[in-house]
Every structure is written in structure tokens, then in C-alpha cells.
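Here it is: the structure, laid out below.
All protein chains of the complex are present and in place, except for one that has been dropped.
Let's turn to subunit A:
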Amino acid sequence: MSTRTRADAAARRAARPAKTNRIGLEKTSYRGRPSTLCKGCGHDSVSQRIVNAAWEMGLDQTQVVKLSGIGCSSKTPAYYLGWSHGFNSLHGRMPSVATGAIIANASLEVIGVSGDGDTASIGIGQFKHAVRRNLPLIYIVENNGVYGLTKGQFSATADEGQFLKYQGVNDLPPLDICMEALTANATFVARSFAGDPKQLEALLKAAINHRGIAVLDIISPCVTFNNHDTSTKSYGFGRANEIRLHDLNFVPEFEEIEIEDYEDELEVELHDGGSIVLKKIDPDHDPKDRAAAYNVIQRSLDEQKLITGLLYINEAEPTLTELLNLTDTPLTQLPDEKLRPSREALEGVMATLA
């Protein structure tokens, strides 16, 4: 009986025309390999949002690179965008690998995924320097305040006073990823919650269109080691305490702007032609105002609330690759004769050494 039901369902699916995106691909072709994370892990929701955003944007996966450091979050690039090259690198060192990849081929869309230990503990230096350089990178932090793969140690974003089974009480204050990004002069800072698919997808699309570094701090609960309601990185806390700064809508350049009737709305044009439309809930917050962004983050820390949305954006600053004034043709695609001096140029230098 049940077999027949499944067969019927399959037949119905097959009969239905597959929905494709603007480059003619079904969403399934944006998937990766099956996840090996714990059931219910917030990171898997983030992976799904990446699949959705990339499919809806019609990204050419062959022009996307997925990078990560080490940790549960850093395993996820295997689970989405199966046609993209991926590199699961070293703990805390994803930003440097991304820097090299981006300089080598600046035409690629590079998505880096990291965790709170990978970014705020071992990788804080590389994180802040990548931000400072305005590397054209989407930097996603799947933030759960705990080490998963090494079985439940505190990370640098763990809450002060938090209790963990094997570690006891954490008596150090947390580092706030968004605050650290802002002080390092980030040009795109957003916070979201793995359990808020609509907002997260809008932010991911905006991040894809941002020209410089886009830091997304995504609270992504660890169901195994840190999902107590007392933790600010739990599902319970997130659902009960999330305050959205605005309702977000992302409008890609290839779609006509036809949005719902937003009151008190703000449209931010992005580098690649799309725009992000924010319907403000907090009328005081202007995401182009850095000081306002600091205030929002400070308020969320003081009030222990999860304030989400686009905290800060600046489309004006040059990116690292722009500053380097590299050829428009990616360095990896230059022919030999462009990658070495002319005979005359070298002879000119040799003459100064003779």
C-alpha cells in the first residue's frame, strides 16, 4: 500500500514540469553531498539557504568557490553547490586561502564559511585582516558559541556565565563578531538567525551583490552541545528574543522592482545592480551609519536580545583587488607572455646591475 503511494507521488512529481531558474537549472543541481552533521543542526538550514539563494539568483556554480576552515561549519561546503570547487582548509585560516584565490582569479564569486571558534578564537587575526582589506568575499560565520567536533568546549563567542556539561561555567565575556567586523572597517555587516529563512536568504543575496567583504554572523544553534534556552545561541532563545531591524527584500537586477507596499522603506543599491529593500521596524536605524550600527550591537548585548538584519553597509570603499589594480583578465587566465617581462624590460634592469 505504502509502496504504491510513494510510486504515485513519484509519478506525480515526474509529470509536473520541473521548475528551473533563469539559467535553466533545477534547484536540485545546486545541492551538494548529504550532510553528516547532527540532525537539526542550524548549519544545515544555512546550507539550504545558500542553495536557495544561489538558485534563485541563477548563479553559475562553476564560477563560484566555496572555502572553509575547520569545524562543523567548515564541513558544510561539501553539502551545497556541488558544481563549485571547494576547499576545506585549515583551522582559522580560511581568510588567507580566500585572499590567494581571489587575487588569482578575481572574477570568481567566493563564499567562505566559518564558525565561531574558527573565526573568533583561532582565526580572529585572519578574520580582521581580511575585513580590513575589504576582500571581495562573502564571509559567513555559523555561530553557535561552542566547539562541536572536539565535543563541547567554549568558543570566544560563548556567553559569560554560561554552563556547559564538560567545561563548567564560562567566566569570560564574549567577542561579538559584528562588533569585531565593524571595528575592522567592514563594508557589510549583518546578523541573522538560522531559523529565519526569509531574512537569511535576502541577506545572502545582498551579500552576493556587495562589492567588498560581506560579514554575516548567523546564530546557528548546536543541538548537541549548546541548545539550552539559557544560551543566546539556542533555538529557544532565538525564537523568543529575535528582534528584526527591518523586513528585508532583495531585488536582483534582472527582476523588475515590484515590491509590496512598504512603509518607511529604504532601498540600498548594490554593486552588481541589484538592490536591497528594507522596511524599517526600528525607524532610528540607518544601515549606512556606522555609529548607529555600533549602537544597535551594543543595545543587543546590553539587553541580551538577538537584533537581526543589515546592520551596516558601505558600497563606496574600494576592494582589495581594485586597490591592486590587477588586469581585468584574471591572473590565472593570462598567457605566458603576459606573465613575464619583455626581453627589453629585463635587459633594462640588468643594465642597472652591471
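Basically, a contact is a pair of C-beta atoms (placed from the backbone, for glycine too) under 8 Å apart; a residue touches a chain by one contact, two chains touch by 3 or more; residues count from 1.
Note that contacts and distances are computed from a predicted model.
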Omitted chain, identified by the protein name its UniProt record gives, among "NADH dehydrogenase subunit L", "Na(+)/H(+) antiporter subunit F1", "2-oxoacid:acceptor oxidoreductase subunit alpha" or "Branched-chain amino acid ABC transporter permease": "2-oxoacid:acceptor oxidoreductase subunit alpha"
Option touching the unshown chain, where A:Ser45, A:Ser73 or A:Asn88 are the choices: A:Asn88
Contacts of subunit A with the absent chain, listed as residue ranges: 29, 60-63, 65, 67, 77-78, 82-90, 93, 95-105, 107-108, 125-126, 129, 324-328, 330-332, 334, 336-343, 345-350, 352-354
